[in-house]
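The complex appears here without one of its protein chains, the remainder shown in place.
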Amino acid sequence: MVNLPTTPTDIIPFIIAIVTSHTFITLVIFPGFIHLTIVVMFLTWYERKLLARIQLRIGPLYAGGPGGILQPIADGVKLIFKEIMIPYKAEKPLFLGIPLALVFLGALPFAVIPFGQHWVIADLDVGLVFIFAVASLFPSMILIFAWASNSKYPFLGGLRSLFQQVAYEIPMWISALSVVMLAGSLNLVQIVDAQHKIWFIGPAFLSFIVFFIATMAELERLPFDLPSAEPELVAGWFTESSGAVFMVIFLALYMKLYLMSSLITVLFLGGWWGPTFLPQPVWFILKTLVVATAIIIPRGVYARLRVDLLIKVGWTRLLIIALVNVFITVVLVSTGMLPGLGL
Amino acid sequence: MALNPWLLIVIWGIILLILTGPMITLPIFWSRRKPDQFRDMPFESGQVPQGEARKRIVMQYYPYLLMFLVFDVVGMFLFAWGMSFTTIPTGDSLLVLLFLFLLGAPLGYALKMALDRENW
Partner (left out) sequence: MDLSVPPDITFVVLTTITLLAAIMALQAKELIYGAISLGISFIGIAGFFVSLDAPYLGMLQIAVYVGAVVVLILFTIMLVRREEVDKDETGETGESAAGLWLAGLLAVSIAGIAALAGPNLPTTPPEANLPISQLGAVLAGAYPVPLIILALLLSAALLGALVLAKVDR
């Protein structure tokens, strides 16, 4: 515990004690703000390089260092200085404020995701439901933003995005229910702890598949790309954004990608468990990168699905599979077919 | 310092706001502010936009919004059950499964009504 400074000479040790305290390090450095910005910028570069190699191109090449690794910084600097064009009769406070809210809500759930046994900002007992609640705020904000840019393409794209995300949130969380049943807790640290013998991707494989598909639909990635369909709706719900607004929305999308990938790692891939020759957070980030790669690759490979078929499939097929999966997990756990897993 | 996790979340939120706020408030001051009729026209791939922009609402997916509301509530109740699933007697779990099963028929009927586009 620290002593509050009573004399002016006490301030420096007080500041040093605060800065080196575990809370401060988790809040600001890892897994806090600095790590988050670095990894999200890395993800933007990583996606462009990966897609380029799949499409037999090269991708970012010139922006400093090997392979254009400073490209995200160059993009950020360029976009900050560009002009923000607000469409005619658009709602200005909403147009400028909602991207900020999007990136805020995309980064907020990182407070509960554990990167290691003690590397979590806030060890919350209702952690998984907290992420669920924050994730359910996204569709409404996208709808408001699309409405606020007084233009046809964004409005149609925003409506499609709302219905698509709403359709795939329910199967996503009902399939996460199987993990909760296996681990017996909503606390993310305890969920990862329960995977020390076997990762939940084994017993809950069907849940993993449903969750993964639903995640790709939530993140609006190809083949579920129709809200931001490039040849169709120009850029979907963020057509009218330019300059810093676009940069913030772009960051919010990649923040969501990182969030969902780390959530899949926590729920299904055993979090930080791995052979001890590497520290725990490194395993976590490696597994998250594998998941992010698996989400990025279909963008360069598959064709786009039509949005009404998408929504229909989400509600009819995927939801039924998720509900049946709940029954399957109940049967599996209660009849003790999973012995020796420490369950 | 074992702080209340909610307090840590609030502190994290404040840090986020402080560090991401300038990302959009500063460029507002840097960018040009005189509104210009041609640059601020909504983008329609070069055509002149006509008609009202927010006119066409897609109503065919409205039942899915209603279903989302109901199944959101159901999902939250199922999470409460799933937490304590291994520790409660089987009868109680069967009760919750009955709860889920009772919603199956309305789900089927709602899907049937939703797929029939004539209704919307």
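Should a chain be cited, it is by its letter among A and B, assigned in written order, with residues numbered from 1 in that chain.
Assume a contact is a pair of C-beta atoms (placed from the backbone, for glycine too) under 8 Å apart; a residue touches a chain by one contact, two chains touch by 3 or more.
Quick caveat: nothing in here was measured; it's all calculated off a predicted structure.
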item: Option from A:77, A:133 or A:278 whose C-beta touches the chain left out; value: A:133
item: Residue ranges of chain B at the interface with the undisplayed chain; value: 6, 54, 57, 62-63, 65-70, 72-74, 76-77, 80-85, 87-89, 92-93, 95-96, 98-100, 102-103, 105-106, 109-110, 113-114, 118-120
item: Touching residues on chain A - with respect to the absent chain; value: 91, 94, 124-126, 129-130, 132-134, 136-137, 139-140, 143-144, 147-148, 162, 166, 184-186
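Note that only the chains that are shown with their structure count from here on.
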item: Inter-chain centre distance, chain A versus chain B - centres from mean C-alpha coordinates, in Å; value: 15
item: Of chain A, residues touching chain B in the complex; value: 1, 21, 23, 27-28, 32-33, 80-88, 96, 99-100, 103-104, 107-108, 110-112, 121-125, 128-130, 132, 136, 147, 149-153, 155-156, 159-160, 163, 166-167, 169-170, 173-174, 177, 180-181, 184-186, 234, 239-240, 243-245, 247-248, 251, 308, 311-312, 315-316, 319, 323, 326-327, 330, 333-334, 343
item: Contacting residues of chain B [partner chain A, same complex]; value: 1, 3, 5-6, 8-9, 11-13, 15-17, 19-21, 23-24, 26-28, 30-32, 35, 37, 39-45, 49, 51, 53-54, 56-58, 60-61, 64-65, 67-68, 71-72, 75-76, 78-79, 82-87, 90, 93, 97, 100, 104, 107, 111, 114-115
